[in-house]
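For reference, the structure is listed below as structure tokens.
As you look at this complex, bear in mind that one protein chain is not there, while each of the others sits in place.
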Amino acid sequence: MQTGASPKMTLPHVGVLNPLRGSQRVKYWLALPAFVFIIIGIIYPTGYLLYNSMTNWSLTRLDLGQTFIGLDNYVKLLADERFYSSLGITATFTIATTSIQTVLGVSLALLLNRNIRGEGLVRTLLLIPWLVAPFISGFNFRFMMAPNIGVIAQMLDALGLDVITKTSILGSPKTALGALILVHVWNGVPGTMLVVTGGLKTIPEEIYLAARVDGADRLQLLRYITLPLVRYAILISAFLTTLFIFKAFEMIFIMTGGGPGDSTEVLAVYQYWVGIRTLNIGYGSSIAVVQLLVAFIVSIVYARLMFNEAE
Amino acid sequence: MKRTIILLLLILLLALPAQAQDVTISIGSETGVHADALIANAERCAMEVGVAYEAHQLPPGEWINSILPTEAAVRSGLYDIAYIPISKIPQFVAAEYLLPLEDFDIEALDPDDLAFFNLTEYEGKHWLVPWLNEYQGILYRTDLLNDADEQAAFMEEYGYALAAPRSRQQYFDQVAHFHRPDEGFYGNIAYGLRAGWINILHEALHFMHGVDIADNDTLEVNVNTEAGRAVLADMEMLYGMADPASFTAGWVEGNANFTAGRDYSLVTWNSVLLYGNDPETSAVAGNIGFQLLPLPDDEIEEPKGFLSQWGPALSSTSENPDKAFEMLVCLTNTESGVLGVTETTLGNSPARISVLQDERAQARFPWLGDIAAGIQGLNIISTPSIPEWGSMVRGDVLPRNLSIFISGESTVEETAATIEAEILQILRDGGYIEE
Partner (left out) sequence: MDRNTSRANYLLTYAIWLFLLVVFLFPIYWLIVSSFKTEGQQFAIPPIWFPAPATLENYINLFSDAKVINSLKNSLLIAGITLVAVAALGIPAAYSMARFRVGGSFMMLVIFTARLLPPVAYIIPLFAIARGFNLYDKGGTLVALYTFFSLPLAIWMLVGFISTIPDEIEDAAMIDGASRLGVIWHVVLPLIRPGLASVTIFMLLSSWNEFALAVTLTARHARTLPVTMYTFVTNQNIAWGELSAAGVLSATPIVIAGLLVQKHLVMGLVAGSGK
């Protein structure tokens, strides 16, 4: 990710003022405000979250106050079936969305990278789903997918697939998660396409020319030149997608509320349900802490991959 | 010199209005039909009381589920008056966030004129002034009910005349009679989204069986009992004769399907009438009947019904509680109640009997008279008044398990057992019952 040369400079000292000596300190001053801002912003809520997660604080029972109860919430969490089910759903949701979105995003980027007239316009139009507020899209899809009154249901019906509409797309545990995955892919694929297109544009034309002279066909070009060269861009977009999807909440909450049953209750929804809906701040915070930990581990894994890639 | 005079004048100008209205009453509420109707009176009342006012209207779910509880925890004095439902009274009283109306001149509220004012009583005191009374009942299609062919066919099949559903059995017969999925018309639509709406049918069916979900005094839970399981079996039956839209329907979809004319009936709150009869938005305007929840088949002694009541309450963090109370009196008096019905876009389902009977109000909503008559003998059922019931049982345990149930993932027995176990756990954790 960082490719800049190391800051060792071997420049002659010029002028009365020494710009280099100044820069030794100035470099810290430049970074300080942002760093302080970020660190305070992380430490304060994280500390508060950790503390809350070790208390019994419930806004339903404010009369009981806030008592320190050590790791009790975590002990309870480890025995909580709903938590494991939620963890599993989150994993399925995150992995499925990220992989479909990445494959689709890369395909779109490749498809729209052939220097054909109109390509830029198509790419731009495809960006729109990414730019609309997620909660608007959530309602839009919820209404579109509704049986009878929803336009998607009516179209499927017209195609003779009334099996689907009769059971209701978001109303059946069999199809709800799949529908949510597709909607999130729809929303996020333009971002992936954009990052990968960026990567594709860095590949010098000469490499392809040389390879063609050597008799490589299209598939070989893709397999041995294009994909390896955009691997880093793909990795970055997959990383951002994973983080984003892992904490995705709004569209899920609007479209299914975590239902039917528990079938779409990802961690973010479970945490909302406990921490905000039932106002059990203590227990909700412990779920949040675990969620944070999982996300942190995932990002360390990605960071390793990316550092390896960058070296 | 000139500058000084101008400065003085400016100060005077600024000071004048400040002097006239040095008290500001802040009202916190959700946005929505009935809160809008309440706030519509705020300006007039502020003038009458001689205060300034500030209205904070927040999105409904957030207001009652997270913002007001947070304010009650922080106690920053954000609101003088908070608009809340009765189900949340125990929670906010436990937090010592509300002032009892008994601290003020409660007679100024004309309490005898407030329908079901007794429900706002908790620990021996009253905590809010009823503004909206919403009754659970059945919305049904009168045009179909009165259709001669349908009447004949119904008589032939069931052996009695088709009329407004006065018992659980009559209602179920009608749902079955009008359920014609091949024609794209359904016996009923229900709310099925995993959210609070899903509780409506479950609660209503308890009352149609003449039982409480849980006893307010003994906290005995009536879910995994014969009646409780019968309720779930009924639910299964109704969802079996329901519009497929039911399985994902929230408030919006449920009402939209019904008012689009796709379903014979809908068990819901009477506030749907506020727009269900509006010809601009409803295909069945003028053809909707409303029946307060019917009795169970076996005659029981006390007819029961279910009521949602919302109203303004006084915050204990208010710096001017007396002015706030005066404001409260004005906001909820008969005049304000009538204006809330007549002068707002969608109106209100008023709590004051004098408003229900008011001619101007009835001119807009003729069904107000039916309600005024219907509630006379009504025995309102109550859910346990403990803080956990509103947020944890109705907010989480019921919607989640009912959602699992109607999606066919669990049986009647499993659902009943799970709901009971989860409620008992909450009651034990709260220290209400022994381990």
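Letters A and B mark the chains in the order given here, with residues in each chain numbered from 1 onward.
Everything that follows uses one rule, which is that a contact is a pair of C-beta atoms (placed from the backbone, for glycine too) under 8 Å apart; a residue touches a chain by one contact, two chains touch by 3 or more.
Owing to the predicted nature of the structure, the values given are computational and were not obtained by experimental measurement.
Shown chains touched by the hidden one, complex as a whole: A, B.
Summary of contacts with the chain left out: across B:Thr24, B:Gln57 or B:Thr142, the touching residue is B:Gln57.
Checked against the hidden chain, the listed residues B:Thr31, B:Thr411 or B:Gln425 yield one contact partner: B:Thr31. Only one residue from A:Val75, A:Ile116 or A:Leu227 touches the chain missing from this view: A:Ile116.
Note on the undisplayed chain: of the listed residues A:Ala79, A:Leu131, A:Leu159 or A:Val213, the one touching it is A:Leu131.
Contact with the chain that does not appear here is found for just one residue of A:Ile95, A:Leu161 or A:Ile300, A:Ile300. One chain is missing from the display, and on chain A it is touched by residues 1-7, 9, 11, 14-15, 17, 19-20, 22-23, 26-28, 30-31, 33-35, 37-39, 41-42, 44-46, 48-49, 108, 111, 113-116, 118, 120, 122-137, 139-141, 143-144, 146, 148-149, 151, 154, 186, 189, 194-195, 197-199, 201-202, 208, 232-233, 236-237, 243, 247, 249-250, 268, 271-272, 275-276, 281, 284-285, 288, 291-292, 295-296, 299-300, 303, 307, 309-310. The omitted chain makes contact with chain B at the following residues, 30-33, 54-62, 66-67, 70-71, 73-74, 76, 78, 184, 251-252, 255-257, 259-260, 262, 272, 274-275, 280-283, 346.
Following the convention adopted for this analysis, only the chains that are shown with their structure count from here on.
Separating the centre of chain A from that of chain B, both taken as means of CA atoms, is a distance of 39 Å. Remark: chain B residues 65-66, 69-70, 72-73, 91, 94-97, 184, 192-195, 243-250, 252-253, 256-257, 260, 262, 387-388, 390-392, 395-396, 399-400, 403-404, 406-407, 409-410, 430 touch chain A in the complex.
Against chain B, the residues of chain A that register as touching in their complex are 59-63, 142-143, 145-149, 165-173, 256-263, 273-274, 276-280.
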